[in-house]
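Left out: one protein chain. Kept in place: all the others.
Which chain is which? They are A and B, in the order written, and residues in each are numbered from 1.
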Amino acid sequence: MADRPIDVKGRLDAGADALDRLRATAPRVHCLTNMAAANLVANGLLALGAVPSLTDHDEEVGAFTAGAGALSVNLGTPDAERLRAIDIAVAAAKVQGVPWVLDPVMIDRAPTRLRAAAKLVNDGPAVLRLNEGERAALFDSADAPSFDGVLAISGAADSIGHHGAVLRVANGDPMMTRVTGMGCLLGALTGAFLTVERDGLTAALAASVLLGLAGERAAGSARGPGGFQPALLDRLHDLTPDDLMRDAKVTTCAD
Amino acid sequence: MADRPIDVKGRLDAGADALDRLRATAPRVHCLTNMAAANLVANGLLALGAVPSLTDHDEEVGAFTAGAGALSVNLGTPDAERLRAIDIAVAAAKVQGVPWVLDPVMIDRAPTRLRAAAKLVNDGPAVLRLNEGERAALFDSADAPSFDGVLAISGAADSIGHHGAVLRVANGDPMMTRVTGMGCLLGALTGAFLTVERDGLTAALAASVLLGLAGERAAGSARGPGGFQPALLDRLHDLTPDDLMRDAKVTTCAD
Partner (left out) sequence: MADRPIDVKGRLDAGADALDRLRATAPRVHCLTNMAAANLVANGLLALGAVPSLTDHDEEVGAFTAGAGALSVNLGTPDAERLRAIDIAVAAAKVQGVPWVLDPVMIDRAPTRLRAAAKLVNDGPAVLRLNEGERAALFDSADAPSFDGVLAISGAADSIGHHGAVLRVANGDPMMTRVTGMGCLLGALTGAFLTVERDGLTAALAASVLLGLAGERAAGSARGPGGFQPALLDRLHDLTPDDLMRDAKVTTCAD
């Protein structure tokens, strides 16, 4: 597919504006996430200025999702009840128009998880966040799901694409790969931006830049992966819309 | 209801004495808590000087509760198995005379969770810890449960009341709202004090003052919500009975 021209500065301005509105309104993001990442995801949303909720009980997840500003679905450590909860939450999100993000963690390791992910992709998340191995497992096969949303691929640089427009975000630090749940947190932060910015490309861009900036700054002060996590939360809390616009490392590139 | 006179200094003395006994005996508190808060709750109890256990398996939760010094029940992220475990644990606590605390997290967001909470309130926890929104959801309705225990309402200042006596605790810091599980931890610390001090008002008061003091001191040294959490655990570990008596900000007020 040919490149589509894209106004990077305009998107960053919109992302910075979204950050202001997010902090003014403290929207709730419902997260169905894995047990290793739950604490970081909740604290990351709070540090950013949003409010997390995390229930995966099938009797209440519909009400929690319907009242949330966005839904973040993560397939790490799924048990049978959480998989049921995910189906209920996604159905509620579709009925209520709640935007949602899908993070199909480690689908390249288990066929049953890959099938669950493919079905969810067909349900139409606004943003699909994954790494290259997970993308390949989903889409480089004969029965790849169809997907029309924003594809956000995390890596040494993040790639965020939609309808032929592709942005590359070079913010971040290798230390981010030494802390569990960092990708899960990026999915949840993308959800937080979706609560105030319905353009998925802008929301994914803002989340990726902001988390990358927090990582860069935390790496500058932390002496290892242990101190890096609290430092990153401190930076998420402090980063301003001006920081986001000034220090973003974003380029356009071919799809 | 009219004010009932209350000896604040006497209660603080009793709370300080309880802290000494708690550290001398390292009592175990069984916690049925949510997955985002489990780590903080466990580490907070250890920092204070107590021992956490957290199983919610229905076949063993009765034995774990029966042998514990107190039980702390938290309704965050309840799945079907944890809800069954809560019923079994509460039944065991009643049979064995183990004091218990109820923390009905976010019952204002889902009707099924509100009904579960109302039923548990009728089971008679020693202390009911919640915020004002949760209190209103429970009690400002036609079919409010009856409750004769200690009502501990968390907020900018905590309000702790029993039989018309109400104490207001002004210790704490706004940063405490930026870390997930802080209320859950308060419930668990209240449980820890109940193991050595059967007067629920004194136990809830001591837990509220101590956590508030830890928050105040942590906020003085931390640069954001990430560093705040480990700093708060450090302070919980260091605070002395003298600190509790000297720096408590407690007043009596009308019910």
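In this section, contacts are C-beta pairs under 8 Å (C-beta built on N, C-alpha and C of every residue); 3 or more make two chains touch, one makes a residue touch a chain.
Being a predicted model, the structure only gives us computed values, none of them experimental.
A.B. asks: Which residue from B:Thr25, B:Asn39, B:Thr112 or B:Thr252 sits in contact with the chain not drawn here?
C.D. replies: Of these options, the touching residue for the absent chain is B:Asn39.
A.B. asks: Where the complex has a chain not shown, which of B:Thr55, B:Thr112, B:Thr177 or B:Thr252 is the residue touching it?
C.D. replies: B:Thr55
A.B. asks: From the list A:Met106, A:Ala126, A:Val150 or A:Val169, which touches the chain that is not on show?
C.D. replies: A:Met106
A.B. asks: Touching the missing chain, which residues of chain B?
C.D. replies: Contacting residues on chain B, toward the hidden partner: 35, 38-39, 41-43, 46-47, 52-60, 63-64, 67, 81, 229-238.
A.B. asks: Tell me which stretches of chain A touch the chain missing from the display.
C.D. replies: Here the touching residues of chain A are 34-37, 39-40, 76-81, 83, 106, 109-113, 177-181, 222-227, 229-230.
We take it that only the chains that are shown with their structure count from here on.
A.B. asks: If you average the CA atoms of chain A and of chain B, how far apart do the two points sit, in angstrom?
C.D. replies: Averaging C-alpha atoms per chain gives centres 33 Å apart.
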